[in-house]
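Of the protein chains in this complex, all but one are displayed in their positions.
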Amino acid sequence: MRVDGRQANETRTITIERNYIKHAEGSVLISVGDTKVICTATVEDKVPPFLRNSGTGWITAEYGMLPRSTGTRNQRESSRGKVGGRTMEIQRLIGRALRAVVNLKALGEKTLWLDCDVIQADGGTRTASITGAFVALADALYKQVEKGSLNQLPITDFLAAVSVGIVSNQAVLDLNYQEDSAAEVDMNIVMTGAGRFVELQGTGEEATFSMDELHQMLDLGKIGNENWIALQKEVLGPEISNLIAKNALQNA
Amino acid sequence: MRVDGRQANETRTITIERNYIKHAEGSVLISVGDTKVICTATVEDKVPPFLRNSGTGWITAEYGMLPRSTGTRNQRESSRGKVGGRTMEIQRLIGRALRAVVNLKALGEKTLWLDCDVIQADGGTRTASITGAFVALADALYKQVEKGSLNQLPITDFLAAVSVGIVSNQAVLDLNYQEDSAAEVDMNIVMTGAGRFVELQGTGEEATFSMDELHQMLDLGKIGNENWIALQKEVLGPEISNLIAKNALQNA
Amino acid sequence: MRVDGRQANETRTITIERNYIKHAEGSVLISVGDTKVICTATVEDKVPPFLRNSGTGWITAEYGMLPRSTGTRNQRESSRGKVGGRTMEIQRLIGRALRAVVNLKALGEKTLWLDCDVIQADGGTRTASITGAFVALADALYKQVEKGSLNQLPITDFLAAVSVGIVSNQAVLDLNYQEDSAAEVDMNIVMTGAGRFVELQGTGEEATFSMDELHQMLDLGKIGNENWIALQKEVLGPEISNLIAKNALQNA
Amino acid sequence: MRVDGRQANETRTITIERNYIKHAEGSVLISVGDTKVICTATVEDKVPPFLRNSGTGWITAEYGMLPRSTGTRNQRESSRGKVGGRTMEIQRLIGRALRAVVNLKALGEKTLWLDCDVIQADGGTRTASITGAFVALADALYKQVEKGSLNQLPITDFLAAVSVGIVSNQAVLDLNYQEDSAAEVDMNIVMTGAGRFVELQGTGEEATFSMDELHQMLDLGKIGNENWIALQKEVLGPEISNLIAKNALQNA
Amino acid sequence: MRVDGRQANETRTITIERNYIKHAEGSVLISVGDTKVICTATVEDKVPPFLRNSGTGWITAEYGMLPRSTGTRNQRESSRGKVGGRTMEIQRLIGRALRAVVNLKALGEKTLWLDCDVIQADGGTRTASITGAFVALADALYKQVEKGSLNQLPITDFLAAVSVGIVSNQAVLDLNYQEDSAAEVDMNIVMTGAGRFVELQGTGEEATFSMDELHQMLDLGKIGNENWIALQKEVLGPEISNLIAKNALQNA
Partner (left out) sequence: MRVDGRQANETRTITIERNYIKHAEGSVLISVGDTKVICTATVEDKVPPFLRNSGTGWITAEYGMLPRSTGTRNQRESSRGKVGGRTMEIQRLIGRALRAVVNLKALGEKTLWLDCDVIQADGGTRTASITGAFVALADALYKQVEKGSLNQLPITDFLAAVSVGIVSNQAVLDLNYQEDSAAEVDMNIVMTGAGRFVELQGTGEEATFSMDELHQMLDLGKIGNENWIALQKEVLGPEISNLIAKNALQNA
């Protein structure tokens, strides 16, 4: 039995509220338990220098936490004058993950900016960010199709992420902050709708793990990501979801 | 008739949702029309160096905008590596305004951090920040009284802020973004429950204004601030509001 | 009676020395009591990106203090690696104020840089900066007319600024440092030759002020600004002053 | 057959030269094919603020590349004024990995700084850094034992790291730069002498991977790490290696 | 004959105005031709960390140029967020030079800050800064003797600096900006009243120089520094000058 009464293979309650910020092309408020992240997707009609005149688009992400999203106040990175290592690591992960399910060639010379801002944190902010950002991205790209600036939706599959870990020698799914702080091993798993891995990041926190423990965690990750992709489909509705599913089939 | 159908002396709809972020000692989501700001208050048991061993407390504020709170995406100040001039100006204003209604001596050697983060912007973000931050601050300080770390609530009066301006030669109250962009004159008025001025900042935007126009704007500011202080009282409830009102009477 | 023997409605001695720095298109040393500021105006034949191809010019200001312009040494902002909030606030104010009396359309795609560097500070450095910068700007623009790069002087009126405040419950004009440190209320008033407001910034310093006190301060501000604009006229001489006065009449 | 003639399960030639820098407590030059990294270990008799008076030590790493370690010159991070995201990610990884095989409690309030500076890069710089840093760390800690400032060697097991990946649909071990640039999947595997995982970071580069491919890569990673740990033992010599092996047995 | 009519061995007109800034312990405005520098000396009752509890004092210098001290406007180093290489080089030189003529042990645990701010530049700003800073320093230290916080004046000799160079194959003294821009060789010479060298910095500007040319420049440097030290004596007056001269004799 876990600290919040869940089973080892149970995720927390997750909700995704679409169209949360009126200005953005795509935006959601995702809540995973007490973790709440605003994800917005912005479409920009240019690409970074290294892609100019390549015909290829780009996806990049930025991540932030409000100072009091956490139990004690964090100093703003703008006040410190630099973006910290943890933030860099997370925003690079989010961008990389989403690029894996978008056909950048079909996107053309556009950049998608995904901004994930944690307004309340309780563990799993990076996986919530990826899971929420996917929905914001789908909305933003679908709008480009509707207004004719894209011929087809360049999303090749669904994408979600979940954390798993070893806490008190037991593999558990979707760790909250209290569990995360005590975990011996912490792993983030990003998967597609087809069940393929996009990113695996497993870390022994001053500890190590065996092949057997790895498999237990991978099994839990599969359960979590399948649940969340099911929710993404429901939230996005049949029209968008069917388009993505069709693309995924063609890529299989 | 204004762009959104309001009368010149009419404010937008305002709501204040208390206890919005579970970790903070005080927190609200304030919505003024489509402007939405999360205000949190954090109590820290130390003061900046210039106040050490003075027995006196301090209040400081920080302000931020999510990148996509606006019509086009703003680069993060953390990515640019510095806090911009507009942000500095606003956060200095918020801090100064709130210090005017707190007895810093009675607060003792504590610092109150007010974080105002705009998640959606449609004009008047600095005045919404002040108005919302006051409620977050009242909650945070009242909690200190409840838990015995303060003997009495060191708030000397209510405090709200509203913007007024001259748009198409007419004085109007509580400008939205469209009006603000077109305004000849823009003025922010911070007032107490007793109707005294805390801060007046009037700026001709490549324009100037007369004494007569100044008075029209001051009259509208009074209306706006009285309305919003009435809401603050309602939202905070009779227990806290009566304590503040009593303090205000004693200071009069 | 004030600390330096002045009446409440009396300003300090003010002098403006033109052509103080040989390289600049316009430059003055302005002294207001013991406050001394070097103001230079530089004309640059390009505009910031947001104005390119607009046919419109721009005016921007920067403000600095020598480390030992004050009673105790200030660390250089270059050494700290960033411009502080107070500096930002002041230089934004100076730029905004001067833009209000220049026809930016008539200026064409030029940028005017106003650099105000305090070499000795004794209160009122921002208002001295505005008052001095106006003269440097007039000289720099008049030189453009003389050398044929402007058809006419694009200055629409005179501009000066003065500080007023409430010290020991009395409204006083042109506060020196000692008064400023003790003031309950501090207000900067920027006015045109026609007596219209360009900027009003009144701040209760951990205090508040009434409508009646506001009026006393506005009355003093009018006296101060009229005096200083009279000096600007005298210093600039009849040729330039008459051109500005004529423009001001046409705009009235 | 791979571009440099190796088999899929073959690593490049690796050499580790101990005591490479005379000033450091531990230092090596590690060469993995054409990748060359100087790793130094510095012992400092204090810990970061969050560990003061905890009795516990700390290990932290920094990573850098000489500007011309790569095919085209990279701008120095010192000149750019900030450490990039990739550098942060790598140095956080190195520090985390080494903390997993050191008993920080037994280390006491000391900090170990591991500096990994790439002087020539040809793929796999982060795994070479970890593998080399382990030897530098072992030397530095053994010196503490010799001089009596530690009672015992607080290293709990050997540690090495290797990269694996999918290149042209084939799983390969120890990618050089040319392979890395073309890889569909890239994974870094950090393992202990006991064959347990410390860190797994697998990334689809605009691609995804299956459970089957994951296993192929894990198998190769095991081969690579076993080879390199064998070399570490040889290079460190029987005295130090036996101490570590004994510790590892006790921990099993 | 030189561009401004001087002989090869002639310096420009130099004036030193003492007590130029009322707040500083020592301050001068030094003019060397059209080069004008404000030098202030600040006494601080603490030393940098590396000298704490050593009983020894420190002297450090900072150098700046107003943006429009030069023919075209320079961006402020505070706006750029960093101090440039030329500034660093100059301020390190100024500090080093002055430390050579102060007995830091006799100064005790005090720091002297020398701020040299160029308000108008026409070549030779670093040598003018050193020559002027010496007078500001003498004043600041003499005040410490007068008020009893130093027992004796810890200045061991006079100190001045002058530039020499090779222009059109001729050695010349005290180059103005036009000469400096065209010089093949540029050398700054810092000397004591006793005629000893403190610092020699000779640089071929995409050129080289012979031993013979070096001697011609050293001879001119001697003339220049003797002239300027004579002026320093006159400006400081007999009381302070005699104290320094006496110290210099004892050190000889």
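We call the chains A, B, C, D and E, going by the order they appear; numbering starts again at 1 in every chain.
What we mean here is this: a residue touches a chain if its C-beta (ideal position, glycine included) is under 8 Å from a C-beta of that chain, and two chains touch if they have at least 3 such contacts.
The shown structure was predicted, so the numbers you read here are calculated from the model rather than taken from an experiment.
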*asked:* For the full complex, can you list every visible chain touched by the one that's not shown?
replied: D, E
*Which residue of D:Glu44, D:Glu109, D:Asp180 or D:Glu205 touches the chain not shown here*: D:Glu44
*Pick out which of D:Trp113, D:Tyr142, D:Phe158 or D:Trp228 touches the chain that's been left out of the picture.*
D:Trp113
*From the listed residues E:Val3, E:Ala182 or E:Ala207, report the one that touches the chain absent from this view.*
E:Ala207
*Would you indicate which residue among D:Arg68, D:His215 or D:Lys246 is in contact with the undisplayed chain?*
D:Arg68
*Touching the absent chain in the whole complex: find that residue among E:Ile119, E:Val198, E:Ile229 or E:Ile244.*
E:Val198
_Counting contacts across the full complex, list the positions on chain E that touch the omitted chain._
82, 84-86, 88-89, 91-92, 96, 99-100, 104, 187, 192, 194, 196-211, 214, 218
*In the full complex, which bits of chain D touch the chain not displayed? Write them out.*
21-24, 27, 34, 38, 40, 42, 44, 62, 64, 66-71, 73, 76-83, 87, 113, 115, 117, 119-121
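Everything that follows uses one rule, which is that only the chains that are shown with their structure count from here on.
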*Show which chains lie in contact with chain C and also with chain E.*
none
_Along the graph of touching chains, what's the shortest path length in steps from chain A to chain E?_
3
_Over half of the residue-numbered contact pairs in common: that is the test. Which of A-B, A-D or B-C passes it against C-E?_
A-B
*asked:* Do chain B and chain C, two copies of one chain sequence, contact each other through the same residue numbers, with over half in common, or through different ones?
replied: same
_Rotation in the CA alignment of chain A with chain D, degrees, nearest 5_ = 180
*Chain centre separation in whole Å, for chain C relative to chain A (CA means)*: 51
_Measuring centre to centre with CA averages, how many angstrom lie between chain A and chain B?_
34
*Where the centres are mean C-alpha positions, what is the separation of chain C from chain D, in Å?*
60
*Quick one: which residues in chain B touch 2 or more of the other chains?*
81-83
